[in-house]
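Other chains dropped; remaining ones untouched in position.
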Amino acid sequence: AEQQRRFDELIAADERIEPRDWMPAGYRKTLIRQIAQHAHSEIIGMQPEANWITRAPSLKRKAILLAKVQDEAGHGLYLYGAAETLGVERAELMDLLHTGRQKYSSIFNYPTLTWADMGAIGWLVDGAAIVNQVPLCRCSYGPYARAMVRICKEESFHQRQGFEILYTLSRGTEAQGEMLQDAVNRWWWPSLMMFGPPDDESPNSAQSMAWGIKRHSNDDLRQRFVDMTVPQAEVLGVTLPDPELKYDDGHWRYGPIDWAEFAAVLKGRGPCNRQRIEHRRKAHEDGAWVREAATAYADKQTARSQRGAA
Amino acid sequence: RADLARYVTSLGDDALIHAQRLAEWIASAPELEEDVALGNIALDQLGQARLLLSYAGDVEGAGRNEDDLAFFRDERKFLNLQLVELTNGDFAVTIAKLLLVSSYQLELYRRLSSSTDEMLSAIAAKATKEVAYHRDHATQWTLRLGDGTEFSHQQMQTALERVWPYLEEMFDDSWIPATLLESGVAVPVSELRPAFTQYVTTVIRQATLTSPEVPSIPTGGRRGIHTEAMGFLLAEMQHLARSHPGATW
């Protein structure tokens, strides 16, 4: 009870909870699940972009894309690290991912079909991620908040690069222009779904808000993203695939979202769910003997140095 | 000038094709740390390729930039060593390739750091630091795999045997224009061999492995003769760029 009061005080004062601090079991569990899911999303999210590295149309773009995907691996590492401060192993979390018991962001279950998708992912998907994540930089759990500060910085860099890819296409040939519009058509709605179900169907949100893990409601964040993005679409000269989109009272109001699609993808029936998990699992299984070798070698080295010291 | 352009292109192609193969690992590596590490190495190699190919284009003076050289040359015009274009195989083969390539590049770039061509010497000086890290990374993994489990030992030994036939080509001077050697622009690669061999054999021995005794095969990357894997690599790499000639990305 004393511990709970101390915890509540820290939360109320908007201070950070640190790994050594006591925390309620539910808080810990919620955080582990959220951070793991976030880490998994970084890792699975590498695939749709890695898909185009070998085919990038210029060496500069190849380098930028390669660096971006590599950053995502890095984000995965920070986040698994943050989760580990809560007393759970990375290997355990990855196992939960590989066996489908933990999820990752559904957006990565859509395929990347053209080069313009590299731009659309940067602009829309990273854009939505940033809107989601910026408030997490003030999350009540210290290690997560600090990881997010670093991640958000890199994400906004990625988002600008994505926009730049699209901007270049928008100034390019007719075929490039078509590619651009097509990518925006395909990624717009899934990006809006990234903010999760509407507020009235988002059961866990209230508790997360109370704990200072979540700071804004799904719909608020979604609206913020739309308001931010529509003017950028104008700069690109693309049409957003929503005939109901209109400006009203300081906000861009959007049409109804196809939540049935969202639910289907979430349940595993997206275009790439199976592919993404199988790819991940194969990389993990193919690498098992390598990890074992590294462990065996490290053990031998330890034994040697102990013999040396003795 | 044509000689110099050709020489620089060869080195640039080594880095470019090596980067392309390494990049195939991203999102497929044995652990996340290795996605990051192989990504770093690929980025370094790609960076070297861009500097070298840009410079080659400048020297050539026909208005070709790095992308023209990377995306609009045909297979027979690529001058990289065959070693770098070999398919990745398993992780051990990738490490074996990296060990040989980085050991070679380190000796080569070190020497080229004092090339009489200033641009080349500047590029080489920067690259030397990078490939020293690559060689170190390959060395660490050679030790871990060689002196890890019985299985990894066998894989690593097999991997060495797979890449070994492509070793000879690295140290063949015959393709380097005599004028470039005389003027101190280029380095006679045959002279790199002792240092290369000493380093590599030491690592191999320390990793409880044996240097393969397999004969080399006729290669010819420096004359634009490649393995059958190369055409598929280029098809993948160039398809999009070639589908939109003249476009800006």
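Note that the chains are named A and B in the order they appear, and that numbering of residues resets to 1 at the start of each chain.
The criterion applied here is as follows: a residue touches a chain if its C-beta (ideal position, glycine included) is under 8 Å from a C-beta of that chain, and two chains touch if they have at least 3 such contacts.
These numbers come from a predicted model, not from an experiment.
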Labelled copy-number formula for the complete complex in this structure file: A x2, B x2
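The working rule: only the chains that are shown with their structure count from here on.
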Length of the line joining the C-alpha centres of chain A and chain B, rounded to whole Å: 34
Contacting residues of chain A [partner chain B, same complex]: 43, 46-47, 50, 53-63, 66-67, 69-70, 73-74, 76-77, 80, 115, 165, 168-169, 171-173, 175-176, 279, 282-283, 286-298, 300
Residues on chain B engaged by chain A in the complex (per definition of touch): 16, 20, 23-24, 26-36, 39-40, 42-43, 46-47, 49-50, 53, 66-67, 70-71, 90-91, 143-145, 147-149, 151-152, 155, 236-237, 239-241, 244, 246-249
